[in-house]
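As you look at this complex, bear in mind that one protein chain is not there, while each of the others sits in place.
Labels run A, B and C following the written order; every chain starts at residue 1.
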Amino acid sequence: TKAPAIPPHPGARPLKVAVVVPASSTDQGWNQMGVDGLRELKDKWHLTIEVAENQGYGDIKPVLRDLARKGFDLIIAHASGYQTVTPEVAVERDVRVAVVENPAAVRPGLVSNYEGEAQKGAYLAGVLAAKMTRTNVVGCVTSAEVPDWNRMTVGFMEGLHSINPKINFLYNVIGEASYEDAIGGKRNTEAQIAAGADVIFGMGDGASFGIMKACEENRAKDGGKVWFIDVIGDKTGIDRKQILLASVLWNFDVVYEMMLIDIYSDRFGDDYRQTLENGGIELAVYKEIPSVARAAMKQAEEGIKNGRIKVSNIADTREMRSYMRRLFK
Amino acid sequence: MNSIFSEPFFTVLFGGTLTASTPIILAAIGEDFVESGGILNLGLEGMMLLGAFTAFIAALITENVYIGLLSGMAAGVVLGLLFGYLVIYLKINQIVAGLGIGLFAIGITSLLFRILFGAEFPVIPDITDKTAIPLLSKIPYASSIFNQHLITYISWILLPIAWWVLYKTSFGLNVRAVGENPAAADVHGVNVYRTRYLTLLFEGVLAGLGGAFLSICDLSFFVFHMTQGRGFIAIAVVMLAKWNPAGIFYGAFLFGICHSLTYGLQILGLDVPREFILMLPYVAVIALLCILARNTRFPAAFCNPYERE
Amino acid sequence: MTAGNESVVEMRGITKRFGEVVANDHIDFSLRRGDIHALLGENGAGKTTLMNILSGLYHPDRGEIFIQGRKAKLASPNDALALGVGMVYQHLTLVPTLSVLENILLGTNKKYYLMRKYAEQKLKEISRIYGLEVDLETKIWQLSAGEQERVEIIKLFYRGSDVLILDEPTSFLSPIEIKGFFKVLKNMVASGKSVVFITHKIEEALDISSRITVLSEGEKSGEIDLDGIDIKKEEKQLKNRIVNMMFKKAAFGEGKKKGPEKDSLDAVLTLEGVTATNDRGLETLKEVSFTVHRGEVFGIAGVDGYGQKELAEVIAGQRKVISGRITLNKEDITNMPVSLMNERGIYYITEDRITEGSVANFSLAENAIFRCYKKKPYVKSGIFLNNKAIRDNGNKLIRDYSIKAQDSNDLVKTLSGGNIQKLILARELSYNPSVLVANKPTHGLDVMTTRYIRDEIRARSRRGVSVLLISTDLDELKEVSDRIGVMYKGELIRVVPGKEATKEEIGRLMLGIMN
Partner (left out) sequence: MNLIRIGSKQAAGVVIGPVFAILAALVAGGIILLIIGFNPLKTYYELFSLGAGTYLGITESLKRMAPLLIMSAGLIIVFKAGVWNIGGNGQFLIGAVLAAGIAPLIMDKLPIFFYFVVLGLLGFIGGASWVCIPAILKAKYEINEIIVTMMMDFIAVNFTSYLVRYPLNAQPGLFPQTAVLPIEKRLPNISLTEVHIGLIVGLVMVVLVHYFIKRTALGYEFRFAGENKKAAIYAGINIKKVIVLAMLLSGGFAGLAGANDVLGIKGSFQAEWNPQYAFSAIPLVFLARFNGFAVIPLAYFFSFLSIGGEFMSRAANVPVFFVQVAEALMLIFFGVSEYLKKRSKLF
């Protein structure tokens, strides 16, 4: 399902592309996937790549300006927190940028937006979780309430609800911007497990390792495994207790490549989507699951693709919260 | 939802509280001595972090928890003595040195971790287990109290010992005197510098152990800046305890229980913006200070380097 | 006297500089076994510095020290203590938050755990032998300066040092206490110990010591061996000799002109049933009533810690009155804040020159504008400090009161104890108070300055200033006061006319003996 080959563009020089990420590029999560997505395209497109990592949520304008000064053809500002500042620099320095989840900022030739329909992947994860739970309690632990995470929370809830509206849904936020708080992740997850959860949907960069650890260490109420459903990256390499059930993978190379193609064809400045269809979003299932579960997921996936199932796209925290209250009373 | 109000849930909340407060108790005991001796070590966080990192590396290589713990302590001691050298011998401003040491630890652990492992994410094979105390760990609701890591029990035992040392021994008397009036201690034959170095050495051991507990007992891996401010919390706990080790347990436990509440309340579905829930531990500390810690006096020589002439 | 010839301490050619100040200039000093050796000298002569060197606190720039005949390298007080040399410092070195017992155990406890029982036993013994009483569980900060002095001395006995250095130990003690204290010292030397005794009171030196060394301007200006001298007979001569040695270079600023005799007996300051608590929360001031008239010096005698400090503080606005009334010229000033008291002309000289009376890290000039920094000429347009005026004021005080300092930019922490005291006196007197509350104003001052201050107080009173003078020095009280009130355990038990009362009578009253 990968994107088409490089369009013929004689004389075009290889592009210089930079990606700016808020945390460490080795977090096996949002930051790493954002960087890896670009690296995957490096050889194919003969790219010159620069990674600006650990930028936090402070003032990233100096970095953007430095990249512009160095003549980068495209700067990917890979954090929703960068979505309003980056276009300002694009205008100021006349440099192409890509932002996350701010379609309003799109400007032909200058600013692109990309976002994943992660809620759809999360919906499938919700279906899977509802089918796998034995206790009828499913937990969700998140390291912050930001648009991406909120969307996935909503998708996950709807997936759960579609299978079993009576399911007990637990929702915990670790702390303010606690993306890296592994211990906080562990504590929250342990509490959910103690409250009966046997499937945990965890969102949170470095904190995910703590969530995963809690699933490894604890038994569910019935004495069986606690399943962990991850997001964005693939942690099968460290899954020694075999509890990693699935992950809502985000493949950023898909949208990055669309942008590159558009740069070559002078159509940059669009709204790019990672979808189930183009492989930008997928639910990778790592374990053998019962055929009923598999069937339910397949049915849901088809339903989403053919539009029979509508997955809500809610990014705002307040809205997400009130929706949660309505869905699971 | 009723099923949530079950014994295991509260037990885990409680047990988690105790586990979470362990590194804080350890670091706070160390800081208690250091501050009683007149030094403020804002580098405590860094000591814990370096302890966590070193313990992790050692345990990863040897797959032995004790070697890991000892290495963590050793790292804490090295940083403690370095800090001591800076503030006791060179008499560098303690705030500057403390923040410097803390920043150094954050930077160097992240740097080395990146250099050593790149994008790998190493995990230590299981080398620690909880130790259930026979009989006690069978009591309902208390089961999780007595099913903890060995280090947690040790931290509890250390509290009365620390109290005894601080108030009932020559060393403790020297520490308190040095923190209050180093000139007086000096003329009465107490070696001010040695006493202060010893407190930092002691703190290094405990903070390193606390950090090691985080990386190789509570978790089994290292993440960047994984201490997440626990060193500063420990400093707050010491002041809340008014420098009395006996108070440390309550302070650390208070923090722990409020943190547990932050997730417990979320699970119980308390319907307020979670920001207000997350404020709870800090509001509780201020409230408690208002009740318990009026007219707190600092050790008089707090933050002052000692110079004889 | 049992003075042997064997010297336990020999200091040779001791030189010590602080920046440009030569505090000790090639000083030789020796102490014989069983001797009480008095060290005299004007303020800033270098006495404290010399003894701090002997106690290992300071390192000499040049010179050698021999203890028990062996050359000693004293890197710290610990080294000196180990060689049997212990010191009670001029500015007491106790830990305020610790109890008396803990302070005594500090540095003397040889075992790992604190041997409280053992220490209590031993201290009981010491109290019995030497007649020094103090409650072991009390915290130091709750004690008066005199009581703290006692703790230091007890501690020295407890430690059992062979050589005791006492830097102005008597400045806070009352005559009775001094008597007892001297008895103790004599007992000690009889048992083979040796004592260096720093004092400003020549009588005390003559009374107790067997040798006297006098310092002046950092140099040794003379030594007198009192063995075999009939002190009674030669007292006057000796005194003159010593004074000449002390002030061979120094000259004191000219005393103020005496004003006219006092005119009236208007009541200025009146206390009615004033009651207040001390820092411990105990009622140490009970129902005190008296009146001070215009131009009157009202002396307060009493054993230190019997409420004199609290009395001074309530009048000065430093401490709250629980009940009772204080009036100034018929105006009720009870519990008025300090600044308003100052506005009304009440000024207060504290006994605590180090932690209350001065700021160690401020310059002398900055210390001299404590209560007037908001007034002209020290402040311009109500906001900006006028540094020139501030410096000039500092320099003027240095000149007028012969304060030993380079100039008014010197930090107060570099001054000697007596010179800090001079600064505080100079400052408070410079405000031209109409009511002056002075708590032990001359403690730690050399004879010449003491003389000057007493004359100054008399002179001011003649010009109509009312003075409340608290002192443990009965001579001072008798000389300066018009009336003397005696405090006993917080009560003003008797008021006697200053000139007629005998020292014996006052001494008895101070012990609570009423007839």
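By our rule, a contact is a pair of C-beta atoms (placed from the backbone, for glycine too) under 8 Å apart; a residue touches a chain by one contact, two chains touch by 3 or more.
Everything numeric here is computed off the predicted structure, so don't read it as measured data.
Novice: For the unseen chain, which displayed partners does it touch in the full complex?
Specialist: Even though it is not drawn, that chain still touches A, B, C.
Novice: Touch as defined at the start, partner being the missing chain; which of A:97, A:111, A:127 or A:146 qualifies?
Specialist: Residue touching the chain left out of view: A:146.
Novice: For the full complex, which residue in B:61, B:136, B:157 or B:279 touches the chain that was left out?
Specialist: If we include the chain that is not displayed, B:279 is the one touching it.
Novice: Among A:102, A:119 or A:142, which one touches the chain that has been omitted from the display?
Specialist: Touching the chain that is not displayed is residue A:102.
Novice: If I consider the whole complex, including the chain that's not displayed, which of C:129, C:231 or C:359 touches that chain?
Specialist: C:359
Novice: Check the options A:50, A:73, A:234 or A:271 and report the residue that touches the missing chain.
Specialist: A:50
Novice: Just the residue numbers, please: which parts of chain B touch the chain that's not shown?
Specialist: 86, 90-93, 95-97, 99-104, 106-108, 110-112, 114-115, 232, 235-236, 239-240, 273, 275-276, 278-279, 281-283, 285-286, 289-290, 293-298
Novice: Considering the entire assembly, which residues of chain A contact the chain that has been omitted?
Specialist: Touch with the absent chain occurs at residues 50-59, 61-63, 65-66, 69, 80-81, 83-85, 88, 101-102, 144-147, 176-177, 315-319.
Novice: Just checking the interface: what residues of chain C touch the absent partner chain?
Specialist: The missing chain touches chain C at positions 317-318, 337-339, 341-342, 348, 350, 355-362, 366, 369-371, 373-374, 378-379, 382-385, 387.
Simple rule for what comes next: only the chains that are shown with their structure count from here on.
Novice: What chain is most central when centres are computed from CA atoms?
Specialist: So the chain nearest the centre of the shown protein is B.
Novice: Provide the C-alpha centroid distance between chain A and chain C, rounded to the nearest whole angstrom.
Specialist: 76
Novice: Between chain A and chain B, what's the gap in Å when you average each chain's C-alpha atoms?
Specialist: So the centroids are 35 Å from each other.
Novice: Residues of chain A that contact two or more other chains, please.
Specialist: In chain A, no residue touches at least two other chains, as defined above.
Novice: Can you list every residue of chain B that touches 2 or more other chains, as numbers and ranges?
Specialist: Residues: none.
Novice: Show which residues of chain A lie in contact with chain B when the two form their complex.
Specialist: The touching residues are 23-26, 28, 32, 137, 145, 168, 170-176, 178, 180-184, 186-188, 190-196, 206, 209-210, 213, 221, 235, 237-238, 240, 321, 325.
Novice: So in the complex, the part of chain B that touches chain C is made up of which residues?
Specialist: 168-171, 173-174, 176-177, 180-181, 183-191, 297, 300, 308-309
Novice: Can you list the residues on chain C that touch chain B in the complex?
Specialist: It is residues 55, 57-59, 76-78, 81-82, 87, 89, 93-98, 102, 105-109, 111-114, 155 of chain C that touch chain B.
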